[in-house]
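Encoded as structure tokens, here's the structure I'll be asking about.
Missing here is one protein chain; the remaining ones are kept as they sit in the complex.
For chain A:
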Amino acid sequence: MTIDTEVCALQKFRMFSEVEPGKLKLLAMVSDRVTFQPNEVIYHQGDASDAVYIVLNGEFKVSLDTKSGEVAFAEHIRGSLLGEAGVLCGMSRGVTITAQTELTALRVERDTFLGLIKESPAFNLAVMKELGRQIMDLNVICADLVRRMPKDLAPADVASIRAW
């Protein structure tokens, strides 16, 4: 796989539809292409957020360690951009991501990713749109959860859910 094929792959992403090809080429050039075997962990919850991953192909699982055991997170709200929130906020990884099939991704180092955001407004917008989409999806899930919640749930339980 070369830079050019990576750029072609990136162009098919909805979030990058408005990013000019030159910047996508830049993105490909400054990132490392990495592959993961099935069941290989891409990153662990609590690790330092050192890089962002853009999944080119393959499937992965999102899981979250909580007080009441591991919770598999709704996969469909994740796009192909992984770890951007932690990098942007300077927080450690909030979830664990594990490859389920053989997976190919572009790995963008933290500083490089932040540099790209400064360098290209279109790229910046693409990342914001992706984050926005995730929030919208989460709203829907949240509403769904609230609807399913028993009416007499103690406030403490709500607080503990919030603490995740």
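Assorted remarks:
Here, contacts are C-beta pairs under 8 Å (C-beta built on N, C-alpha and C of every residue); 3 or more make two chains touch, one makes a residue touch a chain; residues count from 1.
Just so it is clear, contacts and distances are computed from a predicted model.
Think of the chain that is not pictured: of "Phosphate transport system permease protein", "Metallophosphoesterase", "NAD(P)H-dependent oxidoreductase" or "ABC transporter transmembrane domain-containing protein", UniProt labels it "ABC transporter transmembrane domain-containing protein".
As for the chain not pictured, it touches chain A at residues 1-4, 6, 22, 25-26, 28-30, 32-36, 42, 46, 48-49, 90-92, 105, 107, 111-112, 115-116, 119.
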